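The complex is shown incomplete by one protein chain, all other protein chains being positioned as in the whole.
Up next, chain A:
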Amino acid sequence: MVFKISEICKQYGDNIVLENITLELQGGKVHGILGYNGAGKSTLGKIVGGVIQKDSGHMHLDRMECSNWDVRRAMRSGVFIVDYHSTLLPELTVRENMLYGLNSIKDGSPLSVIRNKKKIVQRLKSELEYYGLECNMDWQISQVSNSMRNILELLRIKLFSPKVVVVDEIDANVNEFYRDRIKKIIRDMAGDGVAVLYISHQIQRVMEISDEISAIMDSHLVETVKVADMKPENVIEMMFKITNEHPPKTIVKPQAKILELKHISNNVISDFSLYVREGEIVGVVGLEKEGPASFGELLFSDKYHPKQGGDVLFREKEIRLVTPQDAMKAGIIFLDSNVIDQYLFPGQTVRENMLPFAIRVKCRDLETQTKICQSYLDKLSIKAKPEDKIEHISTGHQKKILIAKNILSEGEVFIFANPTDNIDTVSKIDIYNIMNELKMRGRGLILISNDYHEVAGICDVIVVVEDGKVVRKFNNYALHEKELIAWSGQEEEHDI
């Protein structure tokens, strides 16, 4: 099965959104579309799904021309689209939504329709069970989370033996659990012979899920590559082609070494070495999903995570860290954003979460605490009040509150793991600038992230880990990424 897109053009007035887009979707493959926000990815997806009309160009489903293409025609031909705005009706239940409009797709006698309905609900239930999802058929959709709604839509589509499925940005702000499920569902659909068009602006995500990737930039299709053939260099190159966003990079002359890991081995990584100096940001990419945990294992040693070798040095003196509390006492702050809920106390206020216990004991009066809290809310541009409940604050702001808490603890080394996952643009820039400020103030920072763009944008030294080994380590002190040729080449170390 092949879905051919030829020379598609779309413009709104003077604004050319898509120009001569040509690509082929093959059954059984996931085709990822990358591009920064506003590049035209969604427009393309909507044209394929019949939601909007193209201005010119052709689409062919297995040699059949898709003429007078609208959503109804598309669905009847087996082309479906799911995007972040769920089309499920909030007032109806899950069951009612799943069966809604069934008659317009499958015709038959009333009895067969009823039997069909029963079958469909049955199949849906077994799909939900298969993916480990809990969903009561009688829940009202308005009570169901957005991620779950998207998943239900995907499962519903699966039941209709689709040929082409367009998935548009449905896992941008979704937690690990649902992200995994969505990935599995999509890959299973491909396994069943469906051609999936997967649209996202998150490079890592697209690379994880797709077989092939195309990038759209300035209304053109820039290139198409097979994911299996891509190396980190290609990722970076592609990224700089498609994204316009530049993390703010600064130049600070690093001073003394603060933290050093020398030839650490454990059962995940062999021979890991890095050091971070005052006024420096060291980035580590490729530490997988176990990222923060892996780094924790490199840093801490106890009977559950025995180290097979290597030393940890703080200001040139050997230290042994067993717990995160030891690290904090030594001045090493470990911030893992993806388990942010482990660090925050739900049910308590912003003030109670932000001020470390030590400070709250020293100044017991509410007024002083509120003043300190408010000053940090202002300093870090956090839109919240000291007495707000922490659950009501956006993720981006929660992360900043964590940072505030740790700054108040006077750390010398800050280890950030995935700090900008799932947060809004403004908070993202703020966190970059806060990191730069810490860097300027002589702190050492370690950034563990799988966002290549972020790491290449903001770090002074980059360590690349692959298959449990450090494969490359090099400098990135230049201000402009155009000077990042070092990425594909020589190994250097901390050379300033």
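The rule we apply is simple: a residue touches a chain if its C-beta (ideal position, glycine included) is under 8 Å from a C-beta of that chain, and two chains touch if they have at least 3 such contacts; residues count from 1.
Please note the rule applied: contacts and distances are computed from a predicted model.
One chain of this complex is left out of the view, and of "Aminomethyltransferase", "Metal ABC transporter permease", "DeoR/GlpR family DNA-binding transcription regulator" or "PLD nuclease N-terminal domain-containing protein", the protein name its UniProt record gives is "DeoR/GlpR family DNA-binding transcription regulator". Residue A:T250 is the one among A:S6, A:Q204, A:T224 or A:T250 that touches the chain missing from this view.
Although one chain is not displayed, its contacts with chain A can still be listed: residues 36-37, 244-253, 255-256, 331, 378-381, 407, 410, 412, 425-426, 429-430, 433-434, 436-438, 440-442, 478-479.
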